[in-house]
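Only one protein chain is missing; all other protein chains are in place.
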Amino acid sequence: MNGFHQSFLATAAWFSSCGLPGWLGLVLAGVVFYAVPLFAVVLPIAGLGQIFERKIAAAMQRRIGPSTTGIVGILRLTVNLALPWKAKAECNRLAERLVAFGPVALLDRLLTRTGVAQLAADGVKMIGKEDLVPSGVDGWLFRAAPYLAIAGAFLPFVVVPWSQHLVGADLSIGLVWVAAAGGLTAVAILLAGWGSNNKWTMLGGMRAVAQIVSYEIPVGLCMAAVAMWCGTLSLQQMVAAQYHPGVLSFLGWNLIQSPFMVILAGTFYLAAIAECQRTPFDTAEAESELVSGFNTEMSGLRWGMFAMAEYTETFLIGALFAVLFLGGYQSPVGEQWILSLPPLAETVIHVAIMTAKCLVAIWVMMWIRWTLPRFRIDQVMRLAWLKLVPLALVCLFGLALTMLLGARIEQVAYGRLLSAPSAQLPLIAWALSWLLAGGAIIALVVAAKRSGPPMPAALRRLTTAPARKA
Amino acid sequence: MTVEAYTVDGDLMTLNMGPHHPSTHGVLRLVLEVDGEVVVSCRPDLGYLHRSIEKIGEFLEYPQFVPYTDRVDYVCAMNSNHAYCLAVEQLLGSVAGSEVKIPERAEWLRILFAELNRISSHLVAVGAFAMDMGAFTPFLHGIGLRELVNDIFEKTCGARLTYNYITIGGVAADLHAGAEAEILAFCDTCEREMVRFNRLITANSIFKGRLAGVAAVSAADAVSYGLVGPNLRASGVDFDLRRDEPYGFYSRVQFEVPVGGAFAGARGRVGDSYDRFVLRCIEILESVRIVRQCLEQMPKSAAKADDPVGGWQVDANKQLRKPPRGEVYCRVENPRGETGYHVVSDGSRKPYRIKIRTGSFTAMSIFEKLVPGLMISDVVAVIGSFDIVVPEIDR
Partner (left out) sequence: MLLAWVRDIVEGVESFVVGMGSTARFAYENWSGKATGAMTLEYPAQKQAMPAAFRGHLFNNVSNCITCKLCAKACPVDCFVIEGERNEENKFRTSRFDIDLTKCIYCGLCTRACPTDCLTMQGGFELDPVNTVNQRGQRFLFTQRPDQLDVRLEGAEVDRLLRVSSLKPGEVGAEDRAFLDRIEDPRGTAIIAKFGVGYYTADEVKQVDARREELKKAKEAQAAAAKAAADKAKAEAAAKAAADALASAPAQEPKP
């Protein structure tokens, strides 16, 4: 086992030697070594995600987004608390003087313009709100729902590898765990929808469950295809299977192994977005239809938990997408070199790379959210069953064929089968699969486009730039 | 897509959509009976925004009512001003020899501003509709463009929403200095930005899919339910008061009147929600054309002779002219369709009765027929596609 795990075991042993029962020592060590870093990485990012999203939305909408909250308020509070014997006005003046001081002013400006300080303000506001439980709600369900949502969002992270050494538990059935633990969210939303005793929330809850359950299938199929390709269900080994020696280590990534993988990646991404209820699939929240959907009655911290769960889930999707298609925590170039570093340095670099990949995936998700309108619930279902499931199936078979082809070529070229069919295709097989499958797909697309009716003249007029007058 | 051959089984749930609901564009209440997601019946309940504007009119002198017409439909106040002022002018001129003489420049300014207001109103309509469909970005781009129109209005008439600009006998003020260039620049910006807007939302296949075939109104239905304006034309009825019954100087400008034609492609039907949306987008471009023509044909100088400020129609004693006994119905083409002012005069300074006919009110009446069989999300689409403005319904 690696050093990280050894120190984990050592700490557990130390706890036991202090007189704690062995299982408690293990739990405590687990908290210290795995849970704390996980929360330390995921929570701030999930929080920052909201600010990030507001800024991105603002940029696309001719606005500037959060721009006013700085650190003056925090400083005032701190000074007031630190110098309780001084008058309030004096403390405030002191704080303002502090803010005028160069570096502090710079920091203030940075936090203000990026909107990061807004996060603190929002958090304080959310925590400070009255814990409102409307009369007539089903108290237990209403109260339990936010916790379940948070649990459903965080549990899958147990198996997500952040580096060779940093992984909560490298389960051999990692992907199955992700799918199973993630399913808790559906329960949480249903409980919130039903327990709130409100017609809108109930509609939202029903929609969410129907949708999540349906989209489990394309997501599952995509996962199955990748698992088949890599020959493992463990996320850590999946990353390892995408290792490519040499400078151009991205050549090993699943995404570019076959055209089917590209389609599969798109399918997975869409289906995953649908599973975490974001636009264009946010039918459960649908603020213009269902007021606020399943969390209409939630306020303050309860609502905050749902929001946090949502952003954590986007983060999870980013992480999964990276693991399944983008080589996990591996660097696109020179992975070999990073692996030869000492464990700590390697871990830090890998965590950074993984986070960056997640952020890109999240960013695209936000970009989509502020671009597309919402599907109707029946269209959401139709998309899942009529488009995504068949697509995923086609890709699954396509990949299987490619693997067989690769094995066949290997057999012909070397006169024997080197190994079981696997992700690392020989070059000829790789090129052939791109040529054949890619050609077929392109031909199909072109034929489909030809067969369609032309664009109505009115629409063409609307979407083409007016002729410039001389 | 409507749910066809749908049979209700089990209990129905009554769902109050509104009066406070994000998509009812004001305080409108729709009492829906739903079976799951499918709406079985829809009963609009009005009156939450009733301000007795018609009754107030009976207590005010003729010119004092103009600011109230701003508030009948605050999204297109200019057009409402125009309708009312035209009605009173007709009333004043109903005795031979006492016709109200409106300066030529004022006539041009009237339709110039009416068209600019039509653009801004349609921008709100299409933007808000996109927002109802869950796309927030197009809404803010629509609103952003509308701000430019408002800036022009603000500089000329002093207000951004309730303009009170068109007066009985003229307009309140001449264009501000440099207005022509500003308006032309706006026309260019508008055309350019609308292309991007349309690429972003109108051509989007999710958006099309949401609206294609939803709540299609046949031409016969549209006529018999009294739909007007873009809602009527979307159903294929080629009728536009600006062209067919020109008032003001509309006879002197050229423009096309678009009609619906199943723009959504294979799944679309004539008169569906998508047609209504696209029609508004096209009308924006046509209005830009009219604005350009107005600027070209308008008398250039603001010399005393064509000072547009006709202002108060006063007699020799500096008293407001009293209209003769009689009544008049005057209708104009608002962004939301035909808006009519029926003004009854008993010969005094104050109208005996004012009755306002608005497009949103009649559009409202067809909901009861259209909505059953649609899904809850489609109800939102229906409200948005008819471009309902609730104060106009309730008055």
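Going by the order they are written in, the chains are A and B; count residues from 1 in each one.
Rule of thumb we're sticking to: a residue touches a chain if its C-beta (ideal position, glycine included) is under 8 Å from a C-beta of that chain, and two chains touch if they have at least 3 such contacts.
Just so we're clear, the structure is a prediction, and the values are computed from it rather than from any experiment.
Visitor: Of the chains you can see, which ones touch the chain that is left out?
Guide: Every shown chain touched by the left-out chain: A, B.
Visitor: In the whole complex, not just what's shown, which of B:34, B:172, B:190 or B:388 touches the removed chain?
Guide: Only one of B:34, B:172, B:190 or B:388 touches the chain omitted from view, namely B:172.
Visitor: From the list B:58, B:193 or B:346, which touches the chain that is not on show?
Guide: The one listed residue touching the chain not shown is B:193.
Visitor: One chain is left out of this view; which of B:40, B:159 or B:257 touches it in the full complex?
Guide: Considering the complete complex, B:159 is the one touching the chain left out.
Visitor: Can you list where chain B touches the absent chain?
Guide: Given the touch definition above, chain B has residues 60, 63-68, 70, 137, 141, 144, 147, 154-159, 162, 164, 172-173, 176, 189, 193, 196, 199-201, 203-206, 311-312 touching the missing chain.
Visitor: In the whole complex, what residues of chain A lie against the chain that is missing from view?
Guide: Against the left-out chain, chain A lists 56, 58-64, 67-68, 367-368, 370-372, 386-387, 390-391, 444-445, 447-449, 451-452.
Keep in mind that, in the parts below, only the chains that are shown with their structure count from here on.
Visitor: Please compute the C-alpha centroid of chain A, do the same for chain B, then give the distance between them in whole Å.
Guide: Chain A and chain B have C-alpha centres separated by 44 Å.
Visitor: Tell me, which parts of chain B touch chain A in their complex?
Guide: Residues of chain B touching chain A: 1, 13, 15, 21-23, 36-37, 130-137, 140-141, 144, 191-192, 194-195, 198-204, 206-207, 209-210, 258, 261-263, 265-266, 278, 281-282, 285, 375-378, 380.
Visitor: How about chain A: which of its residues touch chain B in the complex?
Guide: The contact residues of chain A facing chain B are 57, 60-63, 199, 203, 206-207, 279-280, 282-283, 286-291, 370-379, 453, 456, 458-459, 461-466.
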